[in-house]
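Here you go, one structure.
In this view, the complex is presented without one of its protein chains, the others remaining in place.
Every chain is named by a letter (A, B, C, D and E) in the order it is written, and numbering of its residues begins at 1.
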Amino acid sequence: MGTLPLASVDAAVIESLKKSNTATVCSVLLRAGFRNVLMKDVRPLGPYAKPMVGPAYTLRFIPAREDLEDPAWRSSEIHREAFEATPSGHVLVMDCRSDTSAACCGDILVSRLMVRGGAGLVSDGGIRDSGMIATMDLPVFAQAASPPVMRVAHCALEHGRPIGCGGVAVIPGDLIMGDADGVIVIPAQVAAQVAAEAFKKDAQDAFVARRILGGASLSGNFPPNAQTLREFEAYLATQAKSI
Amino acid sequence: MGTLPLASVDAAVIESLKKSNTATVCSVLLRAGFRNVLMKDVRPLGPYAKPMVGPAYTLRFIPAREDLEDPAWRSSEIHREAFEATPSGHVLVMDCRSDTSAACCGDILVSRLMVRGGAGLVSDGGIRDSGMIATMDLPVFAQAASPPVMRVAHCALEHGRPIGCGGVAVIPGDLIMGDADGVIVIPAQVAAQVAAEAFKKDAQDAFVARRILGGASLSGNFPPNAQTLREFEAYLATQAKSI
Amino acid sequence: MGTLPLASVDAAVIESLKKSNTATVCSVLLRAGFRNVLMKDVRPLGPYAKPMVGPAYTLRFIPAREDLEDPAWRSSEIHREAFEATPSGHVLVMDCRSDTSAACCGDILVSRLMVRGGAGLVSDGGIRDSGMIATMDLPVFAQAASPPVMRVAHCALEHGRPIGCGGVAVIPGDLIMGDADGVIVIPAQVAAQVAAEAFKKDAQDAFVARRILGGASLSGNFPPNAQTLREFEAYLATQAKSI
Amino acid sequence: MGTLPLASVDAAVIESLKKSNTATVCSVLLRAGFRNVLMKDVRPLGPYAKPMVGPAYTLRFIPAREDLEDPAWRSSEIHREAFEATPSGHVLVMDCRSDTSAACCGDILVSRLMVRGGAGLVSDGGIRDSGMIATMDLPVFAQAASPPVMRVAHCALEHGRPIGCGGVAVIPGDLIMGDADGVIVIPAQVAAQVAAEAFKKDAQDAFVARRILGGASLSGNFPPNAQTLREFEAYLATQAKSI
Amino acid sequence: MGTLPLASVDAAVIESLKKSNTATVCSVLLRAGFRNVLMKDVRPLGPYAKPMVGPAYTLRFIPAREDLEDPAWRSSEIHREAFEATPSGHVLVMDCRSDTSAACCGDILVSRLMVRGGAGLVSDGGIRDSGMIATMDLPVFAQAASPPVMRVAHCALEHGRPIGCGGVAVIPGDLIMGDADGVIVIPAQVAAQVAAEAFKKDAQDAFVARRILGGASLSGNFPPNAQTLREFEAYLATQAKSI
Partner (left out) sequence: MGTLPLASVDAAVIESLKKSNTATVCSVLLRAGFRNVLMKDVRPLGPYAKPMVGPAYTLRFIPAREDLEDPAWRSSEIHREAFEATPSGHVLVMDCRSDTSAACCGDILVSRLMVRGGAGLVSDGGIRDSGMIATMDLPVFAQAASPPVMRVAHCALEHGRPIGCGGVAVIPGDLIMGDADGVIVIPAQVAAQVAAEAFKKDAQDAFVARRILGGASLSGNFPPNAQTLREFEAYLATQAKSI
């Protein structure tokens, strides 16, 4: 693995992205050249999504094997260390190789992450105690609810290093964003630029949406033609002044 | 493709079917010889289904390829034309080849369909802005929420022609019905007959259900024997008089 | 098939397990040597799970074939007999070979099961009338909502004998437990022991959870070290006295 | 389960069908009203198929569970009994619920079936020792090669009763036919009629194929028009004489 | 659908590509900006692949429905027309929506395509008579062998228009290339440039492969550094002279 210095994302960028959503940011990332950013089959736990944005902290599992339960492998310790090591405001992302036959955590570990100020939890595996966790304030996204304990399928190997989750690369420090549409990864080094573009795109989309809901045709409005864009810029200028 | 003149379904038939549901209509269609009418893995967007009945208008995508983004292919225009061309009261049905790796539309296009009086939207692909769309009045059914924009996976090719959706044939003008059980297709030419039979079957099922909830045994009631059928017909005659 | 006399589970054991949950019981079963107890892809019908515990009664389907609709095969009668034969307080578990292309039952049969005092219904196939059933008091778990009638895919063959459901063996009399995490099977002969261990494990988990939510670190608490265990035992003794 | 007396298929019918193939017989069965006869994902073991026709003998497994290894369940005995009980000329068909995570048999059991004059072996699970078995004379079809022993996933429950295999109903005595296209089931009571129609259809297909390979157009030949059918009947009469 | 004039590919380009392979051409297409060119799960029929290159002719199916068997829809005629309409040297590509539950053709139609000089046949559905077809000279690629006749799952709708096959866009006239690695699509307008680059890349790969097989290290050879590239260019110049 290379030693590319990881970018740290400014808090203002995160705050700005909290006003946006995965659909807008996917579009902005595509224009920036990033095509594979959506975690496959990772969904909100419970019927409603809690929006989530934060830098990633990572935990990697390999498949369970009976001899890896030997204390020398420290799998249980590594598992818990990851929850204690996730910095406040961060999202803990777990690489479960899309295997949902066991849980990668339950309510006690999720509670600890919440108490420590975690911004959310993401797994491409299963979560146990899912009914209780769905009532907590912490946003949690996974591929499934799954009650069996971790060691049935997973051996925690290391934390804080690059992983794959739902078929997407996650480098510690990348931003993780989740909502009803799913969970995406925003590479840290483009986060500021993405946030700025997302802000403008959301404003433009809202401007257009109001017209469409008011009865306007798609023609000229979506996508906006030059005239609509001028009107949007004028509106934006007015809004900026009124703040 | 042949030139069979498409049947147009009477408004009263649609109103009648709005009082029925996909489970009843599936049974009636099977008796009429139609076995493959249920779209595979197409589910309501959001935790609760909004019931939907209306004639189909169709849009077909083929897989995306970089050279098909050439303006000469008019993919974006064809995409938007389909939303403007869907007649009021119709359901826009999109053939995404069960590929959910990108969205076939988002909130602005769905808003336009709703404002124009669309009866619903169905896709065997993904929908973006799914959280917002789930709060709109328009019934929307898809295989998944999926934030990436259309051009990542789909190229709109044509609208208003026969398609497959979720493994089921959809001819423009066929009735599309959706509820918590899923989405089915009612061939236009049998819709009137299906509506009449569904009405009677629903009445009979409600008659039987009341007995069962009142403590009656399945025996003789479900399925109804001759005696129960006579009592149901008598009840139906009474109901008809009382209207 | 062998002739092992089936254990009957005491009512107090069932009441005790109703206070527990699938996540805890999975852990307890694993320690008792049972690894494959979770039904794959079997989920609550509707967005919220209704907790369920009860002994299994079973119904087995084989794939439908046109000649098996012959009355001599008695498929429809066997289907209904299973609902009438399920003892009060029992869970009817149906082996649909994970085929969701048709329903294994609808609202009338589910109503009958509820009226007769059934404790729940589980299927690794599809359920029709799912919207209405989700509003009933009876807990229902299945792989999908699916409106087509049974005979499109299933032929009821026999009830009250061992089956597989969601990849798990179910012997009539085994306990079936369901909640938001999914559905598991508790072999009858270990149910009493499992209930006792689950009670203690839940109490310990609650004791630890309070500490974690109060700000304590995972270290020493999860898993509990000797000191924490002593404090838990002391707490448990206090609780026992206070009852 | 009903008590329909099972038809026994005449040896001459089986010999006649050995000259046909699954593609022809599928067509004939469809005309006879049988739509679901192809076992899903069941393929020849090894790169080349050995053609197979014979009446079914059946064996059913339920999912493994640790307590079912108790000798009282007689799972191992039932497993072996099925191989000893399969009559000469019959195909042993095993219901493994499409679970390939373990084998339902290996080379010794397959050798015994071959020595006893079995006509073939079919499973919707896995087969171990697949390299060696592929070199034997016995036709073997399964969903996968899979080395783990039976008890990891399967508990043999009973033999000689109706089962599902690859999503298709199999009643003991039904004919099982396999070749490069896959494995199908021919209900016993229609086997004689199916064999007769298949014989004629194969002759007609061969007659047409020679024309097509000789350069004739599809038009008028495939499907055959009245003129071609007359010529085929004349040819068939000639052939019959020349025998 | 737009009216972009379709490029016609020169015969020399096709001859040149016949000396290359899908792995090389995938790399060249990626450099040209084409990412989605590999048909998913489309494999050679039989254990060994016959290499194939030719322009696409297309046939599209929609899902079968009982009323579409009405002669007015002309589904059978359209099916056969496609085989008669495929120009000599072309590959017939069929859009079966990745549904392998029935065949899209069998030995007679494949024979006709071969006799008429077809270059191959590709389907993302099933093929019947697969054992016989695997022995023919014509390259055939599909997702599976499948004996049931077309009308069980497919209704032929139109030929000669853009389709998707295995998740990839296919425009009539695009080149289709198949070998042991699978089947890819080469957009017509870039075929000449792709062939030229593939020729050079294959020569370079062969140059490097000889070194590696001779014991050279990957370092400096794969990928080639400046020195290796100079030596390759010198070698290439020598080869050109010696022709």
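Operating definition for what follows: a contact is a pair of C-beta atoms (placed from the backbone, for glycine too) under 8 Å apart; a residue touches a chain by one contact, two chains touch by 3 or more.
The structure displayed is predicted, hence computed values, not measured ones.
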What chains on display are touched by the one that is not shown?
A, D, E
Touch criterion as defined above, residue of E:Ala12, E:Leu30 or E:Ala196 at the omitted chain:
E:Leu30
Of A:Ile78, A:Met94 or A:Ala198, the one touching the omitted chain in the full complex:
A:Ile78
Give the residue, chosen from D:Ile14, D:Leu29, D:Met94 or D:Leu109, that touches the chain omitted from the document.
D:Leu109
What does the interface between subunit A and the hidden chain look like in terms of residue numbers?
1-4, 33-37, 61-68, 70, 72-75, 78, 97-99, 155, 157-158, 162-164, 167-170, 185, 187, 189-190
Touching the hidden chain in the full complex, which residues of subunit D are there? Just list them.
46-47, 76, 80, 83-84, 101, 103, 106-109, 111-112, 115, 128-131, 134, 145-149, 152
Which subunit E residues touch the hidden chain?
21-23, 25-27, 30, 35, 37-38, 43, 47-49, 179-182, 184, 205, 208-209, 212-213, 215, 217-219, 222-223
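Note that in this section only the chains that are shown with their structure count from here on.
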Candidate from B-E, B-C or C-D with the same interface as A-C, over half of contact pairs in common:
B-C
When the contacting C-beta pairs are counted for A-B and for B-E, which pair yields the higher total?
B-E
Subunit A and subunit B, separation of their C-alpha mean positions in angstrom
33
Can you pull out the residues of subunit A that are in contact with at least two other chains?
35, 47
Once you've mapped the touching chain pairs, tell me: line, ring, star, complete or other?
other
Per the touch criterion, the pairs are A-B, A-C, B-C, B-E, C-D, D-E
